[in-house]
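Can you keep this structure in mind? I'll have questions shortly.
Heads up, this is only part of the complex; the chains shown haven't been moved.
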Amino acid sequence: MKKYGNIMYRWAQDLWPICRSLTGEGVRITLNYIQNLLPELVIHDVPTGTKAFDWEVPLEWNITDAYIADEFNTRIIDFQKNNLHIVGYSIPVDKWMYLEELEQYLFSLPQYPDAIPYVTSYYKKRWGFCLSQQQRKQLTNQNYHVVINSSLKHGVLNYGELIIPGRSKQEIFLSTYICHPSMANNELSGPVVTTALAQWLEGLGNLRYTYRIIFIPETIGSIVYLSRHLSTLKKNCIAGFVITCVGDDRAYSYMPSRHGHTLADRAAKHVLKYHTANYDTYSFLERGSDERQYCSPGVDLPVCSIMRSKYGEYPEYHTSLDDLKLVTSEGLQGGFDVLSKALMLIENNAYYKTKCLCEPQLGKRGLYPTLSQKRDKDIYDMMNILAYADGEKDLIEIAEITKQNALDCLPIIEKLIHAGLLEEIKY
Amino acid sequence: MKKYGNIMYRWAQDLWPICRSLTGEGVRITLNYIQNLLPELVIHDVPTGTKAFDWEVPLEWNITDAYIADEFNTRIIDFQKNNLHIVGYSIPVDKWMYLEELEQYLFSLPQYPDAIPYVTSYYKKRWGFCLSQQQRKQLTNQNYHVVINSSLKHGVLNYGELIIPGRSKQEIFLSTYICHPSMANNELSGPVVTTALAQWLEGLGNLRYTYRIIFIPETIGSIVYLSRHLSTLKKNCIAGFVITCVGDDRAYSYMPSRHGHTLADRAAKHVLKYHTANYDTYSFLERGSDERQYCSPGVDLPVCSIMRSKYGEYPEYHTSLDDLKLVTSEGLQGGFDVLSKALMLIENNAYYKTKCLCEPQLGKRGLYPTLSQKRDKDIYDMMNILAYADGEKDLIEIAEITKQNALDCLPIIEKLIHAGLLEEIKY
């Protein structure tokens, strides 16, 4: 596997301080950074008010500064120190208020006293500050100056789209999101691993499938994207992955598609089984990212997720503790490895059929020992591929039945095709 | 749930002393009593000798008195005290005989010394007395006077039939039996719970389905009924239940249809799972009531049973100990509750489909919190219904997949339909 861990980690460091949200300058800076790494990336603008199924693109939100200052004008809570301090999509405010009144605008987590929570209010006009329980306890009953320099205006929603063409019009779809402020596993791991996968795919060249890779704001972004590309995706997409939470090094996990039987699911489960001693399988009832849209009734794209520690399932999730200590170079590399294996498997997955009736005489081709003694596992693996290559099973099914890693079957299959004993069947 | 427990128990007390059998006055008195509660009930006569598939209606049996008296004319065993004392369908007899000869006509249960067993001989002319092992031990080697004042004559087989019309010609079928003498769980619980269900259904009004409810003698009654209505039932019946053993308060149990996959089975299992912490699942190999006919090859109606303690599986079964101490008001209410829930579920079971692509924006309809914090279970339940309402799954399947009680889904579905987000699909 290509070593992308360190470079991915550096990208995450660069992207860390940017204040992203559904819309706004932070998203554009992030997409420009990625475009620098993937020059073919196209950045799209979708105007506020554009309809997308049951939704419409919201006002664009931008923020330059925000703080709570005490009577001596000392900033007690400061957006410049951590962009999580502000409730996402907060409207502008400039007011003095006593602690008692301020309380209703404050969000903290008693059970995690050091953590600043991540809170948003995209669709109802509101403002608020997030702070750690520690910070909150230090507030006293005085008059505070509350300032948010934000704007909510007609503007655009941005997303990035990269098409890497392959020999076939059939597509593999990768979707990641760029709408969270400074959080690492549940945000930056997604775009940096996706960027690395895109670079790796471009480097491979001569791809069988076309790759459609998008960097979108979660939920509204996938809904907008689907509203523009649904018929193409339904026609061409054979497998896809929502890439999220692929940066810590504590677990591997899998979120199925709605029915759990797509090619993406089969590849994900096969690859995970051979990649790690154990991984967590979640139910679609525990979904929470853009598979909510991609797998919704009538959309039904073959999309699932391969993750490290799943969103909602680790204590640092959606707080300031989901940071670049939690995400590591090794964690990101693991996310890259398992996803690249899944893509490699789908690229090479095919229906194979033996070309002769009965077992071929492997001995005369130098593929079988001439002395009748204990055969080694390699011989059995090859014989088993031939035994199940009946044109009705794809590589993943053959590998599952014969208890082999499908990726390890690839050189054997190549050898058998070369020897004229096996052929790929096109359906 | 409507409280019918006490009234059902009183009906059972009223019906207790009547000597019922396949045919005869006891059956008619019982049906008249029920007709008084359900005025639309039609009581049918089927003459002796009428053919029904492989069977024919037997002679009508009536009995006025029977006893074994000792040499001093003291009644030792007396039909007037307990109608179980006489073997059902006993021919008349009036003889003196010594104990030695009498023994072959006596039936008792050594393992239950206080219990009078229930024995019948419908299809071979015979007579006999049933008594407790205690009573039997007190018989001495003297001359006994054995009298059975019974008659076996050309007459009729009676059954009751109630049709409660609904908006659809499709039918729900309820069948219970009225052919056992004084026994409570394995007899009276069936007709009294069925009567209560019929009253409840009539009270609901505006029913979707038509309800066909019959009170028949077991086996010959269901065979006769099927011989007259099979084509209608096969065309219209979408689900049915044999209602038997629904009166004690010790267990819940389920007897599947022959293949176990009908709508009735699915509703029964779903309702039982949420109604009780655990219930006993029997195999169709352990069948014993009219599902033997309803599920026979070529008949194949979608009929199963939801019971309290199943026939044949409790020690008092088919003895005088199956009495109105065993059956309780609470037990009957539990039987009523679980069956009425199953009927309610079938009434409301339908195929649903979301009306927009992707998740709808619930927030703008006040159905979703505007602040991105922990959602409660209600929100997830609603989202999960929307996620699986793809027009290919009925409510029971959606509820099973999303791990909800389908009956709890009904108000959510109503809300979603009202909001224009969901529709029922007719097939």
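Details
Letters are used for the chains, namely A and B, taken in the order the chains are written, and counting of residues starts over at 1 for each.
Criterion: a contact is a pair of C-beta atoms (placed from the backbone, for glycine too) under 8 Å apart; a residue touches a chain by one contact, two chains touch by 3 or more.
Predicted model only: the values in this text are computed from it and were never measured.
Taking the whole complex of the structure file rather than the 2 chains in place, the copy count of the single sequence reaches 3.
The criterion applied here is as follows: only the chains that are shown with their structure count from here on.
Chain A makes touch with chain B in their complex at residues 52-55, 88, 107, 118-124, 126, 219, 222-223, 226-227, 230, 258, 284-285, 287, 292-293, 295-300.
The residues of chain B lying in touch with chain A in their complex are 353-354, 356-361, 363-364, 370-373, 380, 383-384, 386-391, 402-403.
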